[in-house]
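Since the structure comes first, as C-alpha cells, the remarks are kept for the end.
Here the complex is missing one protein chain, while the rest keep their positions.
Labels run A and B following the written order; every chain starts at residue 1.
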Amino acid sequence: MSIWEYANPKRFMQTSAWVLPWVAVLALACLVAGLIWGFFFTPDDFRQGSTVKIIYLHVPSAMMAINAWVMMLVTSLIWLVRRHHVSALAAKAAAPIGLTFTVIALVTGAFWGQPMWGTWWAWDPRLTSFLILTLFYLGYIALWQAVENPDTAADLTAVLCLVGSVFALLSRYAVLFWNQGLHQGASLSLDKEENVADVFWLPLLVCIAGFVLLFVALVLMRTRTEIRARRLQALLARERLA
Amino acid sequence: MELSVSDLAVARGGLRVLEGLSFRLAAGRALILRGPNGVGKTTLLRTLAGLQPPLVGQVSLPPEAIAYAAHADGLKAVLTVAENLEFWAAIHGTDRVGRALEEMNLVALRNRLAANLSAGQKRRLGLARLLVTGREMWLLDEPTVSLDAASVALFGGVVRAHLAAGGAALIATHIDLGLAEAEVLELGPYRAKSPAAGGARGDFDEVFG
C-alpha cells in the first residue's frame, strides 16, 4: 500500500476522522502541561524576571509560523507534481493557521520586548522578517480567495508559494544585511541551547510539542472542512448543469 | 495534414461537458460544429487550440498548425488596421498583410484606427488575421457574429479559397456560410452523461460513495 492512498479524499476523510480526536487530545494535554509547568513551576530568570516566561508562547508560535509555510511549500509541490486535491486543500487550510501563529509570535514578542528592550517594536531583523512573512501569508490567502475556479486557484497559489519561498528566504538575508539587530545580542538567545538551563528547556520542549500537535489538529480539521466545501461546490455545479 | 480526434472529453470549469468525441478532418475539408448553447463548442475549440488540456483522449494535430479565432478579435484600438495585421504577421513570420487586406475587403480602411471601425469591420479585421498567420487548420468560433450578409458571403469565399489551397476549417456556427461541401457535426449526442445516468464523475464525486 502506498502513502498516496491517503491523498484520496475519501480515504483521507476516513483516516483523519479517526486520527483527529487523538491528536487534538494530545495537543491539549501537552499545551496544558507545558504552559502550567512553564508559567508556574519554573524559577524567574535572574535578569529578566518573570517576563522570560513568555517564551513558552513566543518560541513555539514563531517556530510554527515558519514550519507552516514549509508545510505549504511541500504540499504545493505535491499538488503541482501529483495533482492530489487533498494536498492543495491542506496548503489552503494551513495558511490562516500559519498567519495566526505569525501574529501570535509578533504580539508576544512585543510584550516581551517592551520590558526588555524598552520598546514595543524595533526594526530588528527577526521582527522584520516575521512582518514580511505576514505579508506573504496575506498575499497567499488573498489569491486563494480572489480566484473563483478552485483548480486554477490551487495552481496559482502553488506557483506563488514556490516563488514566494525563494523571495522570503532572500528577504531574510536582505534584512540581516540591512540591520544586524537586537535579537542576537539579547541576554537570552534561544538558538544557543547552552544559554537556556534545563529547568526552562524541558517545559519549552513540551510546549513546542503541544504547538506542533495543535497545528496538525487544526490543519486536519480545516482540510476536512475544505474537502466538504469543495464537494458541495462540485455537487452544486453539477446540479446547475443538469 | 489531418486533424484527428479520438475519444476526447473536455471540461469547462472542472465539469465534463463533452465526451466520447471522435472525428477526422482532412486537408481541403470543412466541418461545421452544431449544438445548443452551452454544449461545449467553445471549450472544444479551445482544447483543440492547445489552450487547455483535454480530460481524456488524443488530438493528433500539433497546435503549431492551428489558427484560432475566438469571440474576441485581439485587436488594439489605438493601432491602425494595417498595423494590427502587421503585428500578427511579424509574430507568425509571414508577409501576407496585403493579400489579407484585399481578401477581406479592408484595403480602403488600412490606415484607419481600429477604434474607429464598426463592429462588422472589426470582425472582418479579426478574420483577416487568420490569413496572416499562414496556418492551415482554422478553428473558428462563431466567425459571422456582427457580419452583414455581404460580408458573410465574402468570408464564405475566403474559407472556400483556404480549403482549395489545402487548408481545413472547423467552424462553430449557426449561420450558413454557403459551404455546400462542408460536413456537419452535431455535438448534442456527445454531451457528457450526468453521473446519475452512469457517466464519469468528477474528482470530488467519485471518491465519496
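Definition applied: a contact is a pair of C-beta atoms (placed from the backbone, for glycine too) under 8 Å apart; a residue touches a chain by one contact, two chains touch by 3 or more.
We take it that contacts and distances are computed from a predicted model.
You can't see one chain of this complex, but its UniProt record names it "Heme exporter protein B", from the set "Alpha-D-ribose 1-methylphosphonate 5-phosphate C-P lyase", "Tricarboxylate transporter", "K+/H+ antiporter subunit F" or "Heme exporter protein B". Though it is not drawn, the left-out chain touches A, B in the full complex. Among A:P9, A:P60 or A:G164, only A:G164 touches the chain left out of the display. Here the missing chain is touched by one residue of A:L77, A:V103, A:L156 or A:V212, and it is A:L156.
Looking at A:A174, A:L202, A:V216 or A:L235, the residue that reaches the missing chain in the full complex is A:A174.
Interface note for the absent chain: among B:H71, B:R99 or B:H174, the touching residue is B:H71.
The omitted chain makes contact with chain A at the following residues, 132, 135-136, 138-139, 142-143, 146-147, 152, 155-156, 159-160, 162-164, 167-168, 170-171, 173-175, 177-178. Where chain B meets the omitted chain, the residues involved are 46, 49-53, 63-64, 66-68, 70-76, 78-79, 83, 86-88, 90-93, 129, 133.
Following the convention adopted for this analysis, only the chains that are shown with their structure count from here on.
If you check the complex, the residues on chain A that touch chain B are 8-11, 85, 149-151, 227, 230-231, 233-235, 237-238, 241-242. By the touch criterion given at the top, residues 13-15, 17, 194-196, 202-205, 207-209 of chain B touch chain A in their complex.
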